[in-house]
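Every protein chain of the complex appears in place save one, which is left out.
Here is subunit A:
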Amino acid sequence: MITLVKRPTPSRGWAFATPVLAVIATMIAGGALFAALGKDPIAAIKVIFWDPLLGPNAAYFRGQLLVKAGPLILIASGLAVGFRAGIWNIGAEGQYIMGALAGASVALAAYPAESHLLFPAMVIAGALGGWLWGMIPAVLKVFFGTSEILVSLMLVYVAQNFLAYAAFGPLKNPEGFGFPGSRNLQQYASAHNPELIAGTGMHWGVVAAFLAVIAIYVLMQRHILGFRIRVAGEAPRAARFAGVLPARLVMFCLGLSGALAGLAGLFEVAGPNGQITDSFNAGYGFTAIIVAFLGRLNALGILLAGLLMALTYIGGDMAQLMLGLPTAAIQVFQGMLLFFLLGFDLLTHYRFRLGRARA
């Protein structure tokens, strides 16, 4: 019989190997799923993983990769800090929306004045908007003991209604011929978050994502605050013994992840997306949760996981287009990735042992 034996120390080798294994297992199980749908599994996997990088139209898709990965990485690196502390912000999608709304509001209020100060002001507003939306569950948790999981998730739907209200109401483009949606910020030079190097997809949001990865890495590995966050997640009593105040930690983690999600929203609305519409949010805030775990809640891992996730997004779109795969199949495929990752995670903490059968 096979038994599981807990390792005395978590295996470093497996911690690095499990994401790779999870991707391979996803390819196999996803291939089987596609085959069951009557599609050629090899072709489908190739379209998803290979074509966007090295296929005939790769030049276009490679730019898309950073555009999609940027917000995922930016949001996920903030979420990971809270997750390490055992503080579960599930509402990054809402904070993303509120950041975009706050930033876009600043820009639209200033329209059509041109100033070099406008974009920095929008960035600050975007971060503040997300931060405020993150502080709601934080304050409720600290003072009333509510679950930050439920409150942050519910606030996503509140934010979506704010978004719809803004798109149809106060932020609606007065020159938009009655169509819902704000002015397009891409056509407003001071507010535009442009592609910095043509064809790469690199914009300020991607730069911010890379900076966030570095900052979070240093915070978690080298700073006493990151150390306390890790201790709080591993052993809450030990954290209190070490002088950590749980209330402050909740405020910091939800505030930080909210602010980074808000930034992601702002860079998106000022850049690739361009305008506030009622369908502005595309689920980055939820996907970032998968990215955070796929990256082992580690800054560098999140960088790679964000790129991988962006790849499955782009490849998934292509597979829908070229092979006629249903959207649901692609979503199942992405879900498998998280499932297998968590499953293989067992190997980091346990090892298999062949033992004699027991009576």
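The definition used in the following text is that contacts are C-beta pairs under 8 Å (C-beta built on N, C-alpha and C of every residue); 3 or more make two chains touch, one makes a residue touch a chain; residues count from 1.
In the analysis below, contacts and distances are computed from a predicted model.
Name of the non-displayed chain as stated in its UniProt record, restricted to "Nucleoside ABC transporter ATP-binding protein", "Urease accessory protein UreF", "NADH-quinone oxidoreductase subunit NuoE" or "Oligopeptide transport system permease protein OppB": "Nucleoside ABC transporter ATP-binding protein".
Of the candidate positions A:111, A:210 or A:227, contact with the hidden chain is made by A:227.
Think of the hidden chain as still there; on subunit A it touches residues 5, 8-10, 222-225, 227, 230-231, 234-235, 237-238, 240-243, 245, 353, 358-359.
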